[in-house]
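A protein chain is absent from this complex, but the other protein chains hold their places.
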Amino acid sequence: MLNNVEFGDRVVVEAFTNLYGCSIRDGTHIGPFVEIQRGAQIGKNCKIQSHTFICEGVEIEDEVFIGHGVIFVNDKFPRATRADGDLQTDEDWLLLSTTVRRRAAIGSGAVILGGVTIGEGALIGAGAVITKDAAAGDTIIGNPGRPLLPPT
Amino acid sequence: MLNNVEFGDRVVVEAFTNLYGCSIRDGTHIGPFVEIQRGAQIGKNCKIQSHTFICEGVEIEDEVFIGHGVIFVNDKFPRATRADGDLQTDEDWLLLSTTVRRRAAIGSGAVILGGVTIGEGALIGAGAVITKDAAAGDTIIGNPGRPLLPPT
Partner (left out) sequence: MLNNVEFGDRVVVEAFTNLYGCSIRDGTHIGPFVEIQRGAQIGKNCKIQSHTFICEGVEIEDEVFIGHGVIFVNDKFPRATRADGDLQTDEDWLLLSTTVRRRAAIGSGAVILGGVTIGEGALIGAGAVITKDAAAGDTIIGNPGRPLLPPT
């Protein structure tokens, strides 16, 4: 399902995707079983692999690698309903923004909490849960994610 | 694919879902790439987000939030085949039941092992692996999941 998506040139989108209201720039590849929500921005020459979910509030710069089954989050206290029991609407929650800087790579199965910045060229290990900013060039692993220090 | 699903009123089901033999009550929203198996029960005014898997043996009460890529488990020792090498059938395993109580919220990417109860209003952190009961109102994070204590 493609609905109101702004595509650059040479974008490839595989089968079984749900993209709406987002922008995807030149040369980027989107794998199967991917959802990208309204307002998300994907840069040039990125790879977004299968089973990944990119929510509103996420900006991905150029040449970023997003592995398989990566999940972004944009709310800190998710709830289905308001205190009065009605379903929440867009007015009932605070959107947290996330930025993934140029040439960063996010390993498969990682979960990226809302409100963080993944620095330029940073590498997020497979299965990591990222709860705070990752500095440029750092490698982050684990749950919660911590920098992998070089052996001394 | 919708097969033998019991729907309440005002249920919304998005594209690319696989629901069979389950019940989904009034006002609940089911995202894309969701599978819900036979016998699972989903309450009123819930949000079940994309890429989530809800298995047989799971009961979700009213006003529950289930994030993206949440996975429920219902067996402790999964195997493909019996000792004689034939594929297992329903008689070859013990079903563990799981209950998610009213107004609980399960963060994206969480894995919920079989046989646990998530208490009323509890919050499961994104990426947590839940191996035992969560008390009502508690916040649980990490792998394995542990209560997040308030700062003292």
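Letters A and B mark the chains as written, and numbering starts fresh at 1 in each.
Operating definition for what follows: a residue touches a chain if its C-beta (ideal position, glycine included) is under 8 Å from a C-beta of that chain, and two chains touch if they have at least 3 such contacts.
Please read all numbers here as calculations on a predicted model, not as lab measurements.
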Query: Of A:Gly8, A:Gly39 or A:Gly142, which sits in contact with the chain we cannot see?
result: A:Gly142
- request: Using the touch rule from the top, list residues of chain B that touch the missing partner.
  value: 1, 16, 18, 33, 35, 51, 53, 55, 69, 71, 73, 77-81, 85-88, 109, 111, 113, 129, 143-144
Task: In the full complex, which bits of chain A touch the chain not displayed? Write them out.
output: 14-16, 27, 29, 31-33, 45-47, 50-51, 63-65, 67-69, 103, 105, 107-109, 123, 126-127, 141-143
